[in-house]
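There's a structure below that I have some questions on.
A single protein chain has been omitted; all remaining protein chains appear in their positions.
So, subunit A:
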Amino acid sequence: MTWLTWRQQRTQFLTAAAVLLLATAYLLVDGLRLRHGIHGLPTDCGINQCFDLERVIGSKHNAYLAADALVLLAPALIGAFWGAPLIARELETGTHRMVWSQSVPRGRWLAAKLLLTTAAAVLVTGLLSLLTTWYAAPIDRFDHNRFQPLLFSLRGLVPLGYAAFAVALGACVGLFLRRTLAAAAVTLVVFAAVQVLVPLAVRPHLQQPVHELAALHKDPIRHGSFAGFETTGGRIGPDSRMVAVFDLPDGWMLSDSTLLPVRDATGRVLTLASQPCPGSDQFPPDSACLAEADLYVALDYQPADRYWTFQFAETGLYLAAAAALAALTSWGLRRRLG
């Protein structure tokens, strides 16, 4: 069965290997150049102050995006081009009647094809993810945003889970649709929907988020800055809420808006009228005074140190889904065609 799986998917596997090889060659060389370029540059400067670093990183923007796109698309394409034809093509061309009447039982046939294809998919995606994670590490370290939903999906372990899931999804859809093209299309659509839904609806709840009233200025690492007042009807009045932006390096802020209402120590939302630092004519507030004032924001977030917990949890979730789909496929193979 190993030989047959290899022989039937040789073209796909070799195409993937070629893409992987090209990507590796390019990103290795460019990654080394990037590291050479930023060598010795200060990295702990504040936002908008590391001009040299930003210039080097900015020059790698296109390669960075291309590598990310590769990791983003790989599982989807693998699902459509490796997973979907796995069973659908056999049913479409009638060859299932030939291959299932050899001496290998259908269950073993499915297990071998699914396992080998999944292994190849995980290997390819894993290598891509490893490569991209390594390539982008200096940039990610500078941006401090690896927990940001899209970036989270492109680094570390999770792409492996996506790849396994995509193959199982494709195979399962192919079994029930019996048409390679339709199965590939449906696989792409379903996979994309899952990839959008999970970060929105599932990932935030993998672990209970932290609710916290955090000091706006007191913490040197996680700190915010006053952003202004919310306008109502285009005007600022006494009731306009005071808002701030808050920086949570490598953490994942779960609030909908980037502008958070500023509160006092009791959690009361401050307005233009109640803010503690009236300026000369009430506006703008005195910045020196603000820096000293006891201001807070209510945070709802996943802390940075949960990153790997989340990576493992989400990978596990996708692997479990892949296993469930494989079981469904195996059941359907026995039942639907039986």
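The rule is short, and it goes like this: a contact is a pair of C-beta atoms (placed from the backbone, for glycine too) under 8 Å apart; a residue touches a chain by one contact, two chains touch by 3 or more; residues count from 1.
Here is the rule we go by: contacts and distances are computed from a predicted model.
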Given the options "ABC transporter ATP-binding protein", "Peptide/nickel transport system permease protein", "Integral membrane protein" or "Beta sliding clamp", which would UniProt use as the protein name of the unshown chain? "ABC transporter ATP-binding protein"
Which one, A:His36, A:His61 or A:Arg97, makes contact with the chain that was left out? A:Arg97
Touching the hidden chain in the complete assembly: which of A:Arg7, A:His39 or A:Arg235 does that? A:Arg7
Residues in subunit A touching the chain absent from view: 1, 3-4, 7-8, 93-95, 97-105, 337-338
